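First, the structure itself, so that you have it in front of you.
Missing here is one protein chain; the remaining ones are kept as they sit in the complex.
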Amino acid sequence: MSRGRGSRVRLPAPVLGLAVVALLFFALPLIGLLWRAPWSNAWGYLTEGDARAALRLSLICSLWATLLSVVFGVPLAWLLARVEFPGRGAVRALCTLSMVLPPVVGGVALFFALGRRGLVGQYLDRWFDVRLPFTTAGVVVAQTFVAMPFLIITVEAALRQLDQRVEDASRTLGASPWYTFRRVTLPAIRPALVAGAVLAWARALGEFGATITFAGNFPGTTQTMPLAVYLALESNPEQAIVLALLLIAISFAVLVGLRDRWFGRSDRSSTTVLA
Amino acid sequence: MTLSASLSLQLGTLDLQADLEVEPGELLALLGPNGAGKSSLLRCLGGLEPIVAGRIVIDDLVVDEPSTDTFVEPENRPIGFVFQNYLLFENMTVLENVAYGLRARKTPKADARRTARQWIERVGLSEYADQRPRSLSGGQAQRAALARALATNPRVLLLDEPLAALDAGTRSSVRRDLRRHLATFDGMRVLVTHDPVDAYALADRVAILDAGRIVQVGTLAEVTAHPRSRYVADLVGVNLVNGVVADGVLTTEAGAHVVIADAQPGPSFAVIRPPSISLVREKVARSSARNTWVGTIAEVDRLGDRVRVGIEGQLPLTAEITAAALDVLQLQPGDEIHASVKATDIEVYPA
Partner (left out) sequence: MLSVVGASCGSDEKGAAATSTGDVTVFAAASLTAAFTEIGDAFMAANPDAKVTFNFAASSELVTQIGEGAPADVFASADMGNMRKLTDAGNNATAPQVFATNSLAIIVNPGNPKGIVGVADLADENLILVVCAPEVPCGKYAAQIFESAGVTVTPKSLEENVKAVVSKVTLGEADAGIVYTTDVKAAGAKAAGVEIPADINVVAEYPIAVTKEAANVRGAQAFIDFVNGAQAQKILASCGFLAP
């Protein structure tokens, strides 16, 4: 693919100025952290047992939360995009409620629903001996609660924009709605699905308020990186900075690595032939 | 073993009601102006929209009958559908597209691909089999869509304006190809088009759909010989007058009188060909033309050496005169004019 002559875009100066300010807004805090980081002690802080446990827990829980968000969020997005039912607007608002709810409030709400004396939680405890607070599963629940709306919103928007006639074509060829979804709809929304999953993962990784309120804080079981950073800040700010930078580095690597490959168009033609 | 449909459907403000029957090996073209409901009717046959009342039967299988709550989903109907914009799956190769229907019906991958390759070869797209649809031209995409629809061996093939998305230059060659490919298909075919040339080239029979009703069915020759709708009359380029015949005179709803020769009494159509209309500036007292109507010139269209003159009045008409005559009479829009026709020059048939 040859690069055309008109491929340079010129931004008007005021717009460029605003963009640079925004860029600095994001860059400066990071630079601040890098500047104050205790580089000589960094390795010691990173390899300390609790830090490694927190990192491992963060990665595992956030991936689980992302998986659950996809498994449950995509069907919900499909329902909201395709099926017309009374009160659909209210249902959509409900699903994205946790985005506007302060995370700690979300954590408390989860208590009332799934805690030991909660609406549903009490039966989980009594009948199945299942308790969510203070467990790693509780962390995943808290993270999924705040992360899923990001996926739902992204996927629902993509489904709405899809030309439904392609799905008509699929059905006239004998494909069941599920086969159509699998082979036509999903591939078509793949960029949005990936973007939504990455957003959900990022949100889950950084989740603090709901986690510490609902799941609690215990190294190895429920102490994720954000919690570890927060507590380290109390006693050893230097360690907090190092841990924070580690979390940032990992997120950065994932976001940069995924960007072009998966966010763009999924199909690349081998040749472009115009008869 | 036929496709028979007797259905009624509500589309916004349009109320559609149609009865039609298609025999195996037959291609019925649904012809009519835009907005007549042709595509909706086709979608109903395909199961993409339910009907409000009536019955659709394909080969003794009732696929849609609201009164008995019967509705067979499109994926369970023995149909193939070719869409106006082809709607090929962009995320699959041409081969995968054509094999899609077979795979969806649980045919093993290898068999499906083999059958797909055969079809691709039949429509002459072998060299594009492993490419994505967006590298195909319009005509090639149409062939791919056709192959995809036929690969599942349907009983009914439904085509929605298959040539509309093509530019005029490629349309005729693609039409020829389409005719060739359709000829080998022995099931029932229903084709929707707004272009009468498609109907002429491809159809065995034509059904004229206008404002939600089928106003005429027959071969194209039958239909154009005796138009029964404004649409067909415009198509053929004649004036169609509708009224009641009594005592050798046809009276229109507006009250205009048309003197005719040998016709049966009752509701009738009269066809007046534009070249048979004479235009005079002043009313002629004695002439063998039994019919003279007064009107105002609405528009004047020159087509080379001929001129079409549109006349408004109690009996709206389009007349055709020579350019020389136009210059002599110096006709302008807004002028009062008398149009006259001989009774023997008017063809009448029952409505």
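Every chain is named by a letter (A and B) in the order it is written, and numbering of its residues begins at 1.
Here is the rule we use: contacts are C-beta pairs under 8 Å (C-beta built on N, C-alpha and C of every residue); 3 or more make two chains touch, one makes a residue touch a chain.
It should be emphasised that the depicted structure is a prediction, and the values quoted were computed from it without experimental measurement.
Listed by label, the shown chains that the missing chain touches in the whole complex are A. Annotation for subunit A: contacts to the undisplayed chain at residues 108, 111, 115-117, 133-134, 212-213, 215-219, 222-223, 227, 230-235, 237.
Here, only the chains that are shown with their structure count from here on.
Chain geometry summary: the mean Cα position of subunit A and that of subunit B are 54 Å apart. Subunit A meets subunit B in the complex at residues 163, 165-166, 168-176, 179, 183-184, 187-188, 266-267, 269-275. Considering their complex, residues 46-48, 73-77, 79-81, 83, 85, 87, 89-92, 100-101, 104-105, 128, 130-132, 134-137, 139-140, 148-149, 152, 158 of subunit B touch subunit A.
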